[in-house]
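Left out: one protein chain. Kept in place: all the others.
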Amino acid sequence: MERVQTPEEATSRDGSAAAGDRAAPLLVVDGATKFFGPVKALVDGSITLFAGEAHALLGENGAGKSTLVKILAGVHLADGGHITLDGHPVRFTNPIDAREAGISVIYQEPTLFPDLSIAENIFMGRQPLRSGKRIDRAEMIKRAHEVFVRLGVPLDPNRSARGLSVADQQIVEIAKAISFNAKIIIMDEPTAALTEVEVQRLFDVVATLRAQGAAIMFISHRLEEVFAMCQRVTIMRDGAFVKTAAVEDITIDDIIYSMVGRDIVSLYGDHARTPGVTVLDVEHLTREGVFTDISFSVRAGEIVALAGLVGAGRTEVARGIFGIDKLDAGTVTISGHKLKTGSPLQAMNAGIGFVPEDRRQQGLVMQMAIDRNASLASIGRLSHFGIIRQASERKLASEWAARLQLKFGRFSNPVMTLSGGNQQKVVLAKWLARQPRLLIIDEPTRGIDIGTKAEVHRLLGELVEQGIAVLMISSEMPEVLGVADRILVLHEGRLAAEFGRDEANEALIMRAAAGQMKAGVS
Amino acid sequence: MSVIDRTEAASPVTTSLFIKILKFRELAIVVAILLVFALTYFKNSSFASTASIQQMLSGPAIIIMLAVGETLVIVTRNVDLSVGSVLGLSAYLVGDLFVHYPHMPVVLALLVGLLIGLVCGVVNGVIVAYARVPALVVTLGMLYIIRGIDAIVVNGVQIQPSQIPQSFVNLGSGTILGIPILFLIAAAAVAIVGYVMRTFRPARDLYAIGSNPEAAVLAGVRVPRRVFSAFAISGALAGLGGALWLAEFATVASTAGSGYELNVVAAVVVGGVAIFGGSGTVLGAALGALLLNTIDQALVASRVSSFWNQAVAGMLLLVAIAFDRYVSVRAEKILRVEGAHRGDA
Partner (left out) sequence: MAMPEVTVLEEMLDARPNPLVQFIQLFSPKRWETQLVVLFIVSLLYGWWVSPYFLNLETFFFAGLNFGEIAIMALPMTLIIITGEIDLSVASMLGLSASTLGYLFMHGWNIWLAMGICLVVGVAGGALNGVLVTRLGLPSIAVTIGTLTLYRGIALIVLGSNTAVGFPTWTQKLSLPIGSTHIAYDFAIFVVLALIFGVVLHMTPVGRSIYAIGLQPETAFFSGIRVKRIKFSLYVISGFLCAFAGILYTFQQASSASDTGVGLELNVVAIALFGGVSIFGGRGTIFGVFVSVAIFASLQSSLTAINVSGQAQSIVTGCLLLLSVLIPNLSETVKRLRVKWFHARLRSVRRSGEVS
């Protein structure tokens, strides 16, 4: 396949200039293509992995990263291109093939069996046998234990897999991969739900795996972590390879430019805001074991961000305010009226909207039509004498679709046909249709491509200009710093610090989040 | 941070708690059975007579057979509602065979019953596993179809005890060393299947399928094949149960086995098998059946009107389900807290 090389691709495809004189690559994917009917999911998927490296695969949603990974995982069959593993051409027709060849993929959704022990989870289908094809449990536990020793993580192989934290589940998945003698381990957004301590543990585990000769490939949107953990990056856009480079030879701006193909001048919009009256006032909110004595307020026209590490209790505070979880103590006041806690309906009637963290499971009914999702929180209002008026429903949907620039086929299409960014817009439409006084939004741009990210941020800015109060939870530091007027940092269920927009910086927030904030320490 | 010194041996507390919670159920049922037995004995000392105990062991034998097969199906997150009808059909056909061939050997009769059930189970299995349609609906449909076939075949005729050879009837009422043969057969089934469920890979696959179907596929488990096998075995055991029914009662009408399936599911649930699959043992299911039957007979022995035993069974089932949920919620909480604490280390 002939292609013209652009200057940016002068670093040859496998980054060998950066790699110096390395041994032969472990994996070479050259020009892989995949079409789903008329849709070109992948037109030029290319990546090269060397043994012992950590390599990030970057790109916006729709760039083709997950298609490429699925081809390597054996879930999809490539329509064209070559894959070479350890010098031999390979072609995987099912996930078992790929795994036997030494490629293991660790997905975001856990694929563990909660009712079985960790050891059996690792060895399901390949349990060690003794005489007469009987499972040798002692051997199975022993081998599982060995793997955990190798990883440096003390999990009990006898333990049931139920109740394991996301981080521990990941470790079990990695243990599975090792037990398959995986040479290549692909991780999809591994740090999305981890605490700081767990991220560090993952980094250590990755270092151990690299030292043992495995190649690790990451898909991640967290550029700071990529720079901390990886040696090289490969960037894709619109289903094609764009460039690959060593981490020291590239900057974040370069990466964004390559991913997006244009300069994102200001991702976070400029604004000068004058906040109005207090809309939300929470005092001494407490939920046993989750958060304690949280008090703060949000005024109309301002965006307050709740920052902190995963597990600090931010989402839980939001859920407590909205009534999804019951509060053990404390009061919530909306525009002067005390709110009856523990009921989402009461919260909604008081003028609160809640865009949840997990839009697929909590924000949308995936199989329901787009317009019905948009009207889900407003059907009472749209009814006359108890009967829903379809015309009003459709009107609501089309007004908001226009306002939010929703890209979709028909209103009656199920909402699962939309991209992540457009799905988020539908969730927003659902709540904005109620004209809330306070909008709580949890991880507003998680899993959304950069273009739509900017739109969402712009929208938040518009909302506060109209006088809505916004309480935002975000784990993305640039988003927190760029969007919020005030930043509240939670640490292990308590308010650790509060910063105004002008005084905040990443270091201060991280320190507060880690519990390092002491009076007098700058 | 040194990687080496974090790898202490597994904390003994974790292991024993998990094992305890696992064993708890079977133990609890045994305790309950003994409790019922003791309470009834105080009311009516003849409850502990040989005849009475033999009745307690042979009474549930057939439902235990069916519960063993049903366990396999429920573990895979399916359900088999056709077992009652299969039992009825098999009982009649084996009886009919005896009418025409009075010298048919006992073992052959049992085999025929098993085969009849196997055929029904295979049909269920093919539809559920390969056409991927919900088991509840399919086995409900099969329940109706088999019942209908049974009605046509039976055609109002009833098998009479005189038509069944004595050797076969002895199977149903005989004892070896004082233990009813029926019970021994059921116990053998429980032992064999229970052992297989713990020790062989294809059986562990069943648990995987029920625990997380998508993960099972990713792990290379041949899901359709396994689900098919579960239904086939369930059918076969129901068929065998039908033959045993004939041995026990020596009479079969077209209503034999009608409504049995819900009793079987109840026994299995009381025995600790999760209705959504992934956990539970054949032993537990058998003990559940034994408990329900013991209560039944205890009520009779205590001169409590037999009209009470259904209500009691219903209450027991509800208590068992509620208890299961309580235990699993507590277990999850304990395991989660342990995990969290370890993370701070």
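Some notes on this structure:
Order as written gives the chain letters A and B; numbering starts at 1 within each chain.
Keep this in mind: contacts are C-beta pairs under 8 Å (C-beta built on N, C-alpha and C of every residue); 3 or more make two chains touch, one makes a residue touch a chain.
All values derive from a computational prediction rather than experimental measurement.
When the missing chain is restored to the complex, the residue among A:R134, A:R150, A:R273 or A:R394 that touches it is A:R394. Interface note: of A:H55, A:H76, A:K243 or A:R372, the residue touching the hidden chain in the full complex is A:R372.
Residues 36, 38-39, 41, 62, 77, 89, 91, 93-94, 324, 344-345, 347-348, 354, 356, 361-368, 372, 376-377, 379-380, 383, 386-388, 390-391, 393-395, 398, 407-412, 419, 430 of chain A touch the missing chain (whole complex, contact as defined above). By the touch criterion stated above, the residues of chain B touching the omitted chain are 79, 81, 127, 130-134, 136-138, 140-152, 254, 258-259, 262, 265-266, 269, 275-276, 305, 307-315, 317-318, 321-322, 325.
Here is the rule we go by: only the chains that are shown with their structure count from here on.
Averaged C-alpha coordinates put the centre of chain A at 44 Å from the centre of chain B. Chain B meets chain A in the complex at residues 1, 3-4, 6-8, 10-11, 14-15, 18-19, 198-201, 204-205, 207-208, 210-212, 214-216, 218-221, 274, 278-279, 331-336, 339-340, 342-343.
Listed in rising order, the residues of chain A touching chain B in the complex are 95-96, 99, 110-116, 120, 124-125, 127, 129, 133-135, 145, 148-149, 152-154, 156-160, 162-165, 167-168, 195, 197-198, 204, 208.
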